[in-house]
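This report concerns only the one structure given below.
Every protein chain of the complex appears in place save one, which is left out.
Labels run A and B following the written order; every chain starts at residue 1.
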Amino acid sequence: MEGYNFAYLDEQTKRMIRRAILKAVAVPGHQVPFGSREMPLPYGWGTGGIQVTASILGADDTLKVIDQGADDTTNAVSIRRFFARTAGVRTTTRTAEATVIQTRHRVPETPLREDQIIVYQVPQPEPLSRLEPSRVQTKIMHALGEYGLMHVKLYEDVARYGQVSISYDYPVMVNGRHLMAPSPIPAFDNPKLDRMPALQLFGAGREKRIYAVPPFTSVRSLDFDDHPFRAIRAPHACGLCGATDCYLDEVVVDDRGKRLFVCSDTDHCATRREAGHSGADSLPEAAE
Amino acid sequence: MIAPGALLSARGLALSFGRIVALRDAAMDIWPGEVLAIVGESGSGKTTLLNVLSGNVRPDGGTVAYRSGSGAVVDVHAMPAPALRALHRSEWGFVQQDPRRNLRMNVSAGGNVGERLMAQGARHYGNIRDEAARWLETVEIDASRIDDLPRTFSGGMLQRLQIARTLVTRPSLVFMDEPTGGLDVSVQARLLDLIRSLVARLHIAVVLVTHDIAVARLLADRIMVMQNGSVIETGLTDQVLDDPHHPYTQLLVSSVLAA
Partner (left out) sequence: MAYVAVKGGERAIDNAHAWLAEQRRGDTGVPEIAPRQIAEQLGRAVDRAMAEGAIYDRGLGALAVKQAQGDLIEAAFLLRAYRTTLPRFAYSLPLDTGAMHVARRISATFKDLPGGQVLGPTYDYTHRLLDFTLEQEASPPAAAETETDLAPMPRVQDILAQEGLIEPDALPGADDPGKPPADLTREPLSFPAGRDARLQALARADEGFVLAMGYSTQRGYGGSHPFAGEIRMGEVAIEIEPPELGFAIDIGDITLTECQMVNQFAGSKTVPPQFTRGYGLAFGHCERKAMAMALADRAMRAAELGEDVTAPAQNIEFMLYHCDNIEATGFVEHLKLPHYVDFQSELENVRRMRAEHEAAAQATRKAAE
């Protein structure tokens, strides 16, 4: 784009961010402070993810951007356009075709490969933030590996509700050392982070932190031996493709409260339908 | 650096705050399972000594050595911070005068007791909860209160909850700073009884700071008397209280008798 560098950020800034990424990869799950820049999109709308993506993007890359699992949600469209405009890279909605996937709130259902990078947008990188508001204190807790506060929170949940009541942004232990916020993905997606072949990068723009999970790194959701972690999803099949193992969106289809459940991952759902799968609510043409 | 067989030894401790001398060549030893009372009036340096012994305040000079469960002798003030913190949540305990400083007031009684177990790696909810319930009973809190928040507890119950939270991991050394201070006399007596039976049964060494000679007499095997930052007399409790040598100790003991 006229007047701007490739992928918006200047090269010095990209180098600074890449150094932070390298450090983050070297210490899995550790939050690395970085000189987050003001971006033309607002804080909380993906500035961290955008800066990470801008710093790793090359001219040959193919970018996919999703929000809530879908390529066509407004914020995903906006970010995809931003890179199409500032970097001129190829974009795709196909998970398998993408080399870089930027996401908000979901991990694609299609397993990712070693030659792919997934970039998460992170609103709050500090997993202890709701329990301890002071970053000075939480930094000490991470340094000393003192996570008693989080375990107490889980204990209190089980004592009160009979189960851990966290349903998204469910805290994980990375490489057996650092407690990490997986970003507000549903807990259903947590198991996908464990030993994922793709490099996982997390960018928090407003809070100015970058962290990473290198390929094939252990990511364990916190739990108790007698209350093991359970990935929850709506107990239905996708109304469009019939999948029973995917995360579903709930759509209210009329004013009498009728609900329809459909795959949140639009690419996965479309791919399945192309392969001939169909659900109870799919259009007749799509079922053919 | 550490006396033979001792659990914790301090030598030559010195500390000043500006022109105020808080500790002057202070030394002490404590052996496993023993209760040592540090007595003196306010400003004598006893709480400062407790904070230096427990590694919370760094002295200007002198050493504190601790014989850990593994048998290794460690220099408390030369330890890296993570190791010291680990010691504090495993082999050591600290009972504050104000239990609110130690308890998590927005966490249930069971969670408060279970925290140290989880910090040591306990990951079975049922076991943690059973252990917490047992400990509540041990400190005479009805196990049905396990899910209640501490703010619904009386002062005496809060102090007993703090003791349960501290002792649940069976530490070998516990520091106590005026544990019965601020409580009614009748509540105090019950708490003292509880502490005495618990430390005897669990064979816990206790460094106890108190200004109250009666508390020292009831709990302590040995007594250390402090004045102006110096240790002026040490001995078996009965010996020091019945036959005080130092004039200041004599004054201290007689003032209690007179009162």
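Rule of thumb we're sticking to: a contact is a pair of C-beta atoms (placed from the backbone, for glycine too) under 8 Å apart; a residue touches a chain by one contact, two chains touch by 3 or more.
No experiment lies behind these values; they were computed from the predicted model shown.
Participant: Among the chains present in the display, which ones are touched by the chain that isn't there?
Facilitator: Output: missing chain touches A.
Participant: Check each of A:V25, A:L63, A:A76 or A:M180 against the chain that is not shown and name the one that touches it.
Facilitator: A:A76
Participant: Of the residues listed, A:K23, A:R90, A:R135 or A:H277, which one is in contact with the missing chain?
Facilitator: A:R135
Participant: For subunit A, which residues touch the unseen chain?
Facilitator: Looking at subunit A, the ones touching the missing chain are residues 4-5, 8-10, 33-40, 42-45, 47, 67-70, 72-78, 81, 104-106, 123, 134-136, 161-163, 165, 167-169, 184-188, 206, 208-209, 232-234, 239-240, 247-251, 253, 260, 262, 264, 266, 269, 281-284.
Heads up, the rule we're going with is that only the chains that are shown with their structure count from here on.
Participant: Distance-wise, how many Å sit between the C-alpha centres of subunit A and subunit B, to the nearest whole number?
Facilitator: 47
Participant: Over in the complex, which subunit B residues touch subunit A? Could you list them?
Facilitator: 81-82, 85, 89, 104, 107-108, 110-111, 114-116, 118-119, 123-126, 128-129, 146-147
Participant: For the complex, which residues does subunit A have touching subunit B?
Facilitator: Spelled out, the residues of subunit A in touch with subunit B are 143-146, 148, 151-152, 155-156, 158-160, 223-227.
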